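== subunit A ==
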Amino acid sequence: MSLLTVLFACMFYAATALLVFGLFFKIRSYARTPAPLKIPTTPAPTTKTGVVLRMTREVTLFESLFKSNKWIWLFGYMFHAALLLVVLRHLRYFTEPVWFWVDIVQPFGIYAGFAMVAGLGGLWARRFLVDRVRYISTPSDHLILALLVAIGITGLGMKFVAHTDIIAVKEFMLGLMVFDLQPLPADPVLLVHLTLVALLMTIFPISKLLHAPGIFFSPTRNQTDDPRDRRHISAWAAKLESGASSKSEA
Partner candidate 1 sequence: MSNNVDNSQNDNEQVNSRRQFLGWGAAVAGLAIAPGVTLLDIAHGRPADEPASSKIRWGMLIDSGKCATGCDDCVSACGKENGFSGKLETDSQWIRKIELKDLRTGNSHSLPMLCQHCEHPPCVDVCPTGASFKRADGIVLVDRHICIGCRYCMMACPYKARSFVHQELEDQNPDVPRGKGCVESCTLCVQRVDRGEQPACSDACAAAGHNAILFGDLNDPNSEIAKRIAASATTQVRADLDLNVGIRYQGI
Partner candidate 2 sequence: ADAHEESSSGRVPVPVHPEGKGDKCVRDTAYMKRHHMELLKHHRDETMRNGIRTTEYSLKNCVSCHASKDTNSVLGKNGFCQSCHSYAAVTLDCFECHASKPKATAALNPALGQGLKAGDGSLASNM
């Protein structure tokens, strides 16, 4: 067992732990924090099904963003859709036998790699070219984009320029999953790719990438518009009433 393998194995265990626990705590805090008032951005659906639909549209189509700005939508959507395909394509490293639908996704995933980098390119370009967006960009915004671009480029590099032994990569990954380390090929591009991925996993729960879980908890999007028909009250607000007389002193 080479040092490298052990090193990367540790790195992945650590990154996974950070990702999982970080997200867990963040999501728990979102879920536990009460939303005392009804604040859906109207017009909003009046039923739960409606809300699910609205959220689905937001998550799958980026509806609000589309209304807002066609260019950001175009690039943002391109990036996210491609990212999804790429990630699905990557599932082949973690499943044996490979799920049949992951198999079907494979050919599209390759195009998606390019689309992802192109989308990121567009998003990044606007951070330089559009004054308004340049003004609000922080270094971390650039770094996250750089990180994703670098992951994409090293990935594509492995696919098209410097092949790695993906059979061995898969064995390594499967090995990690059952705590049985398998040797990892020592290709520089692969190592960079993996390191950056671990970095991405690490910063996920402490960065703006929290928008992914966050969107599901956004009260302006996930509430039903039915305040007149249903009383909505949070625990801490209900306490104000308990014991209080039905009439105020005013």
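How were these picked? Simply put, all candidates are chains of the complex that A comes from, given by their letters.
Note that in this section a residue touches a chain if its C-beta (ideal position, glycine included) is under 8 Å from a C-beta of that chain, and two chains touch if they have at least 3 such contacts; residues count from 1.
Please read these numbers as outputs of a predicted model, since none were measured by experiment.
Q: Scan 1 or 2 and return whichever one touches subunit A in the complex.
A: Here, the candidate touching subunit A is 2.
Q: Once bound in the complex, which stretches of subunit A touch candidate 2?
A: Its residues touching candidate 2 are 92, 96-98, 102-103, 106-107, 163-168, 170-171, 174-175, 178, 180, 182-183.
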